[in-house]
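Just one protein chain is left out here, and the rest sit where they should.
Take a look at subunit A:
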Amino acid sequence: MLETESLRKVFKKQVAVDDVNLYLKQGESVGLLGPNGAGKSTFISMIATLTKPSSGMVTWNGQDVIKNPNIIRPTLGVVPQEIALYKELSAYENVKFFGRIYRLKGKELESRVQEVLELVGLKDRQKELVKNYSGGMQRRINIAVALLHDPEIIIMDEPTVGIDPQSRHYILEMVKRLNEEKAMTVLYTSHYMEEVERLCDRIYIMDHGKVIATGTKEELTSILSSEETIQLELDQPSKPFEEALKEQSDVLKVTEWEKGIKLIVAKNTRRLAGIFQLAEHHQVSINSVDIQVPTLEDVFLHLTGRRLRD
């Protein structure tokens, strides 16, 4: 089991990671959800032994990883947020180079190279230079390199940032397969809650360097079990209408979304009639109403007052 205890990192006077406790059991898929700048990458860098913590512990099966990084390194596959590849080399040359530095040789090397290229769906285009690949293809090779030495744990830092939906779907399916079919332990960080919801058994929500909530998706959304989200699509924004809604006693939170307003209200309060009356009073047309089951996004909003992608 990989475990962190009160892990902390301070850059000059800026606390990037603040006393984070996390554990990762074998075969689990754990998500680390948080907005940009929450401290996820720094946290990952510390457990990957690439950044020295300011304080706290990281242990792997009870052994101190900070003192002896080499006990965990061979078992880790790390997929950084950046494309950590040589773009002037082909996909094949990249994978082969990293295979060699992982001490793979001869037929074993060649077979592993072809295996991971097939896994990421780029076996047919392996001879092309990485710089000529699309962003999504580059990210897939980025993952392939991390899988070369058949690691026990794969740590993925926002592996789908800035790519097309097709590549994103491919990557998510691949991670799911690795976890389910190969029992690979996954630590997946993202600021896309739908990815974490889809892939992970347990989720840590991080903000400003701290873990603000943890549990399964169901446990986390149960934080909002007494509440529901009403999403209104309006023909035009209206501040007076928004202010009027905030003054309603059973409306807990009002936020804007791109087409209108979102309300978190106490469950079963039957507020719809009141909402329509207020809209009429403020001469606002409601185009649609959507009553939603709470999502992790709602949980994050509830806990921090901000959206994940703010």
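Here, a contact is a pair of C-beta atoms (placed from the backbone, for glycine too) under 8 Å apart; a residue touches a chain by one contact, two chains touch by 3 or more; residues count from 1.
By our rule, contacts and distances are computed from a predicted model.
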Exercise for the section: Would you kindly match the missing chain to its UniProt protein name, picking from "Aspartyl/glutamyl-tRNA(Asn/Gln) amidotransferase subunit C", "ABC-2 type transport system permease protein", "Thiol reductant ABC exporter subunit CydC" or "Acyl-CoA dehydrogenase"? Expected result: "ABC-2 type transport system permease protein"
Problem - Selected from A:Ala48, A:Met137 or A:Leu296 as touching the chain missing from the view - result: A:Ala48
Completion exercise
In the whole complex, of A:Val15, A:Ala84, A:Ile212 or A:Leu272, the residue touching the missing chain would be A:Ala84
Completion exercise
Missing-chain contact, candidates A:Val116, A:Val145, A:Ile171 or A:Leu245, resolves to A:Val145
Problem - Contact partner of the left-out chain, one of A:Ile101, A:Ala273 or A:Val293 - result: A:Ile101
Completion exercise
Across the whole complex, the chain not displayed is touched by subunit A residues 45, 48-52, 69-70, 73-74, 76, 78, 80, 82-86, 88-89, 93, 97-98, 100-103, 129, 145, 149
